[in-house]
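Every protein chain except one is present and positioned as in the full complex.
The chains carry the letters A, B and C, assigned in the order they are written, with residues numbered from 1 in each.
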Amino acid sequence: MITLEEMAASVPDGALVALPPDNSLPSVALAKALARRGAKGLRLLGVPVSGFATDLLIGAGCVAEVQTSACSLGEAGFAPRFTAAVKAGTIRVVDATCPAIHAMLQATEKGVPFMPLRGIIGSDILANRPDWTVIEAPFTGERIVCLPALEPDVAAFHAPMADEAGNVWIGRRRECATLAHASRRALVTVERIVPGNFLEDERLAPGAISATYVSAIAVAARGAHPVALLDEYGFDAAYVAEYARMARTEAGFAEWAAREVFAPRREAA
Amino acid sequence: MITLEEMAASVPDGALVALPPDNSLPSVALAKALARRGAKGLRLLGVPVSGFATDLLIGAGCVAEVQTSACSLGEAGFAPRFTAAVKAGTIRVVDATCPAIHAMLQATEKGVPFMPLRGIIGSDILANRPDWTVIEAPFTGERIVCLPALEPDVAAFHAPMADEAGNVWIGRRRECATLAHASRRALVTVERIVPGNFLEDERLAPGAISATYVSAIAVAARGAHPVALLDEYGFDAAYVAEYARMARTEAGFAEWAAREVFAPRREAA
Amino acid sequence: MSFAPEELLACALARLIVARPTAHVAVGAASPVPAAACWLAVKRGAPIRLSLLHKRSGNPFTEGSRELFDLTGQGRVDLFFLGGGQIDGQANLNLIGTGEWPGREVRFPGSFGSAFMYMMAGRTILFREEHSPRVLVERVAHVSAPGVSEPGVFRRGHAQALVTGKCVFAFDPARGRFILESVHPGETVESVRAATGFGFDVAAGVGETPAPTEGELALLRGPVRDEMLETYPEFCGRVFGRRAAA
Partner (left out) sequence: MSFAPEELLACALARLIVARPTAHVAVGAASPVPAAACWLAVKRGAPIRLSLLHKRSGNPFTEGSRELFDLTGQGRVDLFFLGGGQIDGQANLNLIGTGEWPGREVRFPGSFGSAFMYMMAGRTILFREEHSPRVLVERVAHVSAPGVSEPGVFRRGHAQALVTGKCVFAFDPARGRFILESVHPGETVESVRAATGFGFDVAAGVGETPAPTEGELALLRGPVRDEMLETYPEFCGRVFGRRAAA
């Protein structure tokens, strides 16, 4: 158990940080804390796409590179700081496609150097991925894409709860389990710590990630906000819409961030 | 919803039938029903090993082939009918190793023609698997085994419960989910049908398999017996020990089966 | 009976859905019109399973966000919907952007799973309401997902059709070419051609896209609306709102 600010401090500049998107347990609280600590040169990985937390980190100048299958604010439209940064050329964007990101993480999860994946051939995504390759598949002889194992330095996500043994409950968002398995360190913010041990409870165990894979836990109430958290709280559409409007310009983003990210103790309120 | 006997009737002779082992939700009830219907030439797949249900089906003369990573009765020792059949040469045994069976099913789950897996090279298991191959891996150049996608005709297992929507709850035994995903048909026996929909419940959904993958459900109370079922009932060591003793000989197995498999309506008691 | 443009589109899509054997449809696009079309097909009695990826409660997947792609890889998704910032005459999709890679001129959000789904779903219906030379181009700036594939590359399905705000095109994967099947009320073959950046053929029996029947409208404004209200409240209010309140 560490504090949110300690957790942010433990993420080194330049780290490859994997983030799930909106609706899949992003830790917006940690993203804000990373912005507060002035993280630099982060390489973000969308698992498998990117949303609010990524746009915020780009706006705050923390990001050198984004590998993702898409970056958007969903109903609130294009991600404004991402879009501006692509246009300005201030971040490197490495495009992927959703199942490829899952497969690259599953390769690391399984301890194999690569995974094959159908599709993709004929897409310019492949033409812009010198790190992906095409082979003739054993058995069928078809041409198939092979993707290298991808091991993030840090996986960061937000879960409803952790238990006293350090297990984390993520429910059906099993991509966060794969992400934790595949990453060197998994940093998890949670709404609360509960007594007991999820692994001893047949009903809770299927939605749990064993503490084996969890490097640190910090409590951050409403840590996914403005994104929805399972059945705990809903999507704050007004908050995101306001962000989308203000973040259209760098100045507008700065104003928004001064109020919503840097204003002291706001997170703890 | 069908009856157990209808479910057994729906499994054609010669089918490739995947069965999880003891402690991982085997449907012993369905194995007994298959023996009662006089199934012939079944090809059994242990996921990833084989136990009581497989030995029973071999003893009953239902089996032509077993692909597995091991066949045993656990604490009760060697699987007697399996062992006798190997010695007599009356079944074909295709040896695998646990993660290879998982990987072959995951290949089908992911819709790829093969999966790479480290290890195995240097084992005579590989030398006896002309359907497995070794390639030079992209990216690392290491020699690595590639395993073909394996698609069982039928997956059969036993779960604590299904809901009214046809979803099945298997808890943390996620290999049964992969198995259902990878198989043409999934036949599931359950202790009971419960109201509602597991997918609408964040606490139950993580341990559920969607009805999308479930071909048929039959109620079979204590359908895993003598194997343990999660936290519902324990392992009946005395029952298995008696089986292990009687099934040492063909005649002893026949006597046991007459009482425990073929005696009318015993299952419904 | 008057109807909203979205209602016409939903009915046109629903007809395409039931035109071929369809056991399972996954709707991943943010657009609510394909979702309405699926519900319409179901409410008319088609035995179709729907996986609505944007549904918050009762999300159909229990293995996280990879399950849709695994499911599609297994061949269990008969129909998927895709759109595109640009769509070209060979049914190539561009969800990346224009200008130098990765979209230095106009950046779209990204490919999502299209580079996989388009090739692995049983078939795809392309849907894009904006029908303009800006969207429907001769050749996309970047191919996120290809309309056709070479021999030796596994591909399960292709575009079945492209439905826009002006018309319905069928797609012939063998020739890599769209065929105009029907024009929506108020459009003509000529008005469609003028608004389309790519060349296309015209079907012999090209006619007007049929208007929704009273039965279809009653289903859309009643049971379909009820199913969609949680996920698409804004859409339901705008398209079905008045009528439902009556």
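In this text, a contact is a pair of C-beta atoms (placed from the backbone, for glycine too) under 8 Å apart; a residue touches a chain by one contact, two chains touch by 3 or more.
Owing to the predicted nature of the structure, the values given are computational and were not obtained by experimental measurement.
One chain is not depicted; across the entire complex it touches A, B.
Considering B:Arg174, B:Arg203 or B:Arg222, the position touching the chain not shown turns out to be B:Arg174 (whole complex). Considering B:Ala64, B:Val86, B:Ile135 or B:Ala165, the position touching the chain not shown turns out to be B:Val86 (whole complex).
Shown as candidates are A:Gly89, A:Gly111 or A:Gly234; the residue that touches the absent chain is A:Gly111.
Contact between chain A and the unshown chain involves residues 108-113, 177, 181-182, 197, 199-200, 205-210, 212-213. Mapped onto chain B, contacts with the missing chain fall at residues 23-24, 47-49, 68-72, 74-75, 78-79, 82-83, 86-87, 89, 93, 95-100, 102, 106, 117-126, 128, 140-144, 172-178, 228, 231, 234.
Assume only the chains that are shown with their structure count from here on.
Counting steps between touching chains, the shortest path from chain A to chain B takes 1.
Remark: the per-chain Cα centre closest to the mean position of all protein Cα atoms belongs to A. Of all the chains, the one whose CA centre sits at the greatest distance from that of chain C is B.
Top-ranked chain pair, ordered by C-beta pairs in contact, is A-C. Our note on geometry: chain A versus chain B, Cα centroid distance of 37 Å, whole angstroms. Inter-chain spacing, taken between the CA centroids of chain A and chain C, is 29 Å. Contact with two or more other chains is made by residues 57, 59, 61-63, 69-70, 73, 120, 154 of chain C.
Taken residue by residue, chain B touches two or more other chains at 110-113, 205-207, whereas all remaining positions touch fewer.
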